[in-house]
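Below are the structure tokens for one structure; questions will follow.
What you see is the complex with one protein chain gone and the rest in place.
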């Protein structure tokens, strides 16, 4: 079990962090999130061109970097901390699903993955676990139905659809009969859309037993990837309020000198330490110990999702009035944290899943 | 709805408080709890002789004071705050059960109640809701079975037994085939015993539908009575730690001046305010609004039981090292609070019951 | 006229005159016109300023009549929101501390809805610690003042005719000793009102900028450099007007309330039921505590600082409820085509924990004034203001 970063991972972290600080600092995030697509396509291209994030865990034979999930966790922690807008997380989810279906998927995976890994195609998956959705395959092989909420559903170039029967199909952005209705989202930095399918042409990626086992592992990996992002949101929230607590004066001394603030920050730090250890463990299990992955993934969602929201909430509240303003970034973290907490279903479902695995 | 005390109730409170301060101060509680019966029979006699607490809610026609449950709550809050050892609570439970069965119970209730109300017979009831117990009535009308834990089961003069069939029988302390095995209790100020029944003679008190509806209301009233005791334990715990926080110095100033302590005490005060309002409401419903009683009783156990333990726990912890010593009273409150919290079953059962009533 | 008769007449009058619409959302001047018109009729009918001195335009009656009217008014919806700061805080401060000229000039107009008032205390660098404010007022030769600085979190400023403004007039003395309260005409040059967009995306409050704003003589409320005492008076009235309303309304319209949630979640799931019942327990606990405070108040026992406990609990309940609601409802609560009630609830949830004193300030108040715990050592009481660090100065 490895819970500390390797020197390569430290380098990766530094590289992603400095890239994002330059290319997508907070002011740019605000500008992009209010733009037409909710993100800057140029940033997404550079992210993949220079850092190769979309293809990080894609096997080299499919055009990726062949990295591990522990590496991916390092990268997503940084994109989470920076509240990077855009389709990276959705695309990573799609690469995970396709990579895990590579054995079962045959040609479709081989043809689809390279473009996604290269960052030329943004992709997404729906419905994610814990989300509603009802898509069926008609006799002529087209799709019917709808998925109420899909990450980046309106701007992704490729949509992986999990049907009610558990098969996986790929739908092109321009496919006939595909409806994409943008949603209002609590998280202002990440778009979602409702997708409708009416005799929509789609390509079979995987089906039957092979699809089922590949998807099961893929969705555990998705849970770990999300937890890594949540860890980044948690860490950035805590860093922000710790820094502010040293500067902001009240009644003649910094607010961080008051026990009410200091002790709450100490508790938040305890959550960070534990969330960090859990994410490292789950990412290690993803790479090295597949038998532990289901439990580790459920643990990661059960603990990290909650911890992330609690820290983001308290970081906002401890800012005082300024944290309630639109112009301050606190609410962006708060809203991302709450949205992430329910992205893979109501929190109770993660606890139930974990209970089923360990009790 | 009446949530504030009447002037008569203020007088009752003052009378019980000053009586207990004189007759059963903390040093006496410690002495009595380590004695052979776990309490002083003389104190119990005076409690009934001078204050009539055992017969407070017993109708006058059965030898009681014919008071209301709001009055009873005032008295039990004080006995809780004083950690009064002995069979008062068990006896009050028995008087509640008998009073509610007066309509259904006929002669047995008429003959049994006056002695209990007068304080000459200590009584108890088992099994209480949420407790195990398996007692059946044989063909010849004797009892068979056991109840794992009965309040004051070894020293009560009369035991009201609720059979598996939902009938109520009265068993005399000296009855043949009655086994009374004293238990070790976490709460050092209140004894319990395992009772076994082998062809034990018993007198029928009530049976069938009448017993069922009487018992249902009686056990709601029992829940309210317990909540009143818990309110007293909560209040006394908070009072003790507030007083100590003003006296105990650390790093040159009273510990109550530190926000870590002050803010926790403020939160504890919030629990007290709410617990108090809930107990008053439930007691009012018991007297004036029977339709609201089931929900009010479940609410009282769901809220007050938890609040009482949390406050008693934090009051102990905030005392620092001295709170961990045997000689300090903090652990007596902590142990009473935890024991009371589970007296009527695991806390989840109260929440479930409330959910069934309100959702 | 006995109290019952008084209350019966109030009910009759309200039934006939309450227009049944709040002016809270009314940014259009129409809403303000309706509100001002209603206030004039309310005053004509004798229900505006019931306990205020008759000399200045009030009714000169007692708390008993006020409570009787309030009981009836709680049953209807009145368009008096834009007057709430004037009636709850500014007016009572003038009644307590104003000069005869100030009272004569302002109070009747305030009670008749002719003027809207706002309160100008908080600044970006002075929230909980309002006495550390930096807005400067410098005396002029004519006995007036020139004001420069910025205020924030100001309700109804966009409609306001006058404001009660707290300024710093001496920086060489400790912070509480160099403050002065002034009446400012919000329509004069140099006053800029800018809506402050909050995290819900809407503008519930304003920022106010003062650039060389001239205030004429005769507008000091209380003493020069005695503004802290004046502010304490205003804050006392604020606290009374908040605590009397805490948790008393709004649950019906709240999408994150127990009542609303039980209609939309899967109540056959035992875990859902358990989380939902926890919300019910907390809601009931606070409601009963508030009801107790209200019964005590009617019996003449005033809640005082215990109202801060109720405010703290409400702030926590709102956060707990909104959080729970989104968690129960799941992904579709945070991404939606229509509705968005729960997303709105979670975005608004922090407001009650920040406005009217943070949770930390409430806990200090409960600890200090209810439990009589010893105070913290203070490092800001004896330092000249100019040497004190405030806000995020480095």
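Going in written order, the chains are labelled A, B and C, and every chain counts its residues from 1.
Simple rule for what comes next: a contact is a pair of C-beta atoms (placed from the backbone, for glycine too) under 8 Å apart; a residue touches a chain by one contact, two chains touch by 3 or more.
Source: prediction; values computed, not measured.
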Item to complete: Over the full complex, note down every shown chain the hidden chain is touching.
Response: A, B, C
Fill in: Which of A:1, A:27 or A:139 contacts the chain that the document leaves out
A:1
Response to the item:
Of B:36, B:174, B:291 or B:321, the residue that touches the missing chain is B:321
Worksheet item: Where the complex has a chain not shown, which of A:265, A:286 or A:332 is the residue touching it?
Response: A:265
Practice prompt. By the contact definition given up top, give the residues of chain A that touch the hidden chain.
Written response: 1-4, 242, 245-246, 253-254, 256-259, 261-263, 265-267, 269-270, 273-278, 280-281, 299, 302-303, 348, 351-352, 354-355, 358-359
Worksheet item: Please identify, in ascending order, the residues of chain B that touch the omitted chain?
Response: 128, 130-132, 148-149, 181, 183-187, 192, 194, 244, 247-253, 258, 260-261, 309, 313, 316-317, 320-327, 330-331, 334-335, 338-339, 341-348, 351-352
Worksheet item: Taking the full complex into account, what residues of chain C touch the chain not shown?
Response: 270-271, 274, 377, 379
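Going forward, only the chains that are shown with their structure count from here on.
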Item to complete: Would you kindly say which chain has the C-alpha centre located farthest from the C-alpha centre of chain B?
Response: A
Worksheet item: How many Å are there between the centre of chain A and the centre of chain B, using C-alpha atoms for each centre?
Response: 52
Item to complete: Starting from the mean Cα coordinates of chain B and chain C, work out the distance between those two points in Å.
Response: 44
Practice prompt. Find the geometric centre of each of chain A and chain C from their Cα atoms only, then give the gap between the two centres in Å, rounded to an integer.
Written response: 41
Worksheet, complete the sentence: Residues in chain C with touches to at least two other chains are numbered 360, 363
Worksheet item: Which residues does chain B have that touch at least 2 chains other than itself?
Response: 258-259, 263
